[in-house]
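Below is the structure I would like to discuss, written out as structure tokens.
Only one protein chain is missing from this complex, and each of the others stays in its spot.
On to chain A.
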Amino acid sequence: MDIEMNSFTHNGNDAAPHSSNGPVTASNTADVTCRASEATETDSLLTVQVSASNGQSIPSSPTGIQKNAHTPTEPRTISNIRRELNEVVFWKVKMWMVIAFILLLILLVIIISVALCSAIHRDPDETFDPSLFKVPVYFNGSFLLPNLALKEEQVTSNYSNQSLSADLQNKLADLYRYSPALGRYFSKAEIRVLWNSSVTADYQLKFLMPEEQQDALRNFTLSREMVYNVFRQFLYDQEPGSSEPLYINPRSLKMF
């Protein structure tokens, strides 16, 4: 409040020479320097110039007063806002701090809620109740194990019929268990290995599906095409010409 008082007295001092319409004084410094530089160009007109400038400065003097009151480029409204922003609300907290805090709070609430929403978001496709899956669906077929046929004696010594079946069963079970579309429906895989001139494996896959939407599942997700091709593309992803004993020839895969 002290500052305001000071500036008013300053205003009064300033205005006085103008209203008295006396000779040019330091009241409007900008004006004077300007005219002076003009004057140097045409010396003979010096006095005329000065008096003319003096006359012009009179009507504009009220604004001139205000300009000098505060920092020179601030209109009244801005200075008012500034004053209000600097008002102390309580303790050392000023108005602008309160406003900034509120804005920050709004932003924070938005960010938190967005983050929370994405974190909380539960994918409806990942929620299911396995206890409802009761209706069994079976797929039967066969495939060839070419690497076992080649070195029959050598491999049979390493591989008992049982352990081979178990390994193949695990291989199939893993393949279907980790399938995003089929995994939840997969129940078990059974393998029976036949040692002829070539080594053939017969398999049976069991899936369980819920009672509702049976037809849609049978036609799409648990269709023969899906179950067969998930197996098939898995076989195509194997290293071609691999010497691994469990290598399955992709072209030999059959499913009924």
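One rule holds in what follows: a contact is a pair of C-beta atoms (placed from the backbone, for glycine too) under 8 Å apart; a residue touches a chain by one contact, two chains touch by 3 or more; residues count from 1.
By definition in this document, contacts and distances are computed from a predicted model.
*Asks:* UniProt names the one chain left off this complex as which of "Protein prenylyltransferase", "Lipase, member Ia", "U4/U6.U5 snRNP associated protein" or "phosphoinositide 5-phosphatase"?
*Replies:* UniProt lists the chain that is not shown as "Lipase, member Ia".
*Asks:* With the full complex in mind, choose from A:A100, A:V114, A:L132 or A:L194 the residue touching the hidden chain.
*Replies:* Final answer for the missing-chain contact: A:V114.
*Asks:* Which residue among A:A181, A:L208 or A:L246 touches the omitted chain?
*Replies:* Per the contact definition at the top, the residue touching the missing chain is A:A181.
*Asks:* In terms of residues, what is the contact footprint of the unshown chain on chain A?
*Replies:* Contact residues on chain A toward the absent chain are 114, 117-118, 121, 123-125, 179-182, 216, 219-221, 223-226, 228-230, 232-233, 236-237.
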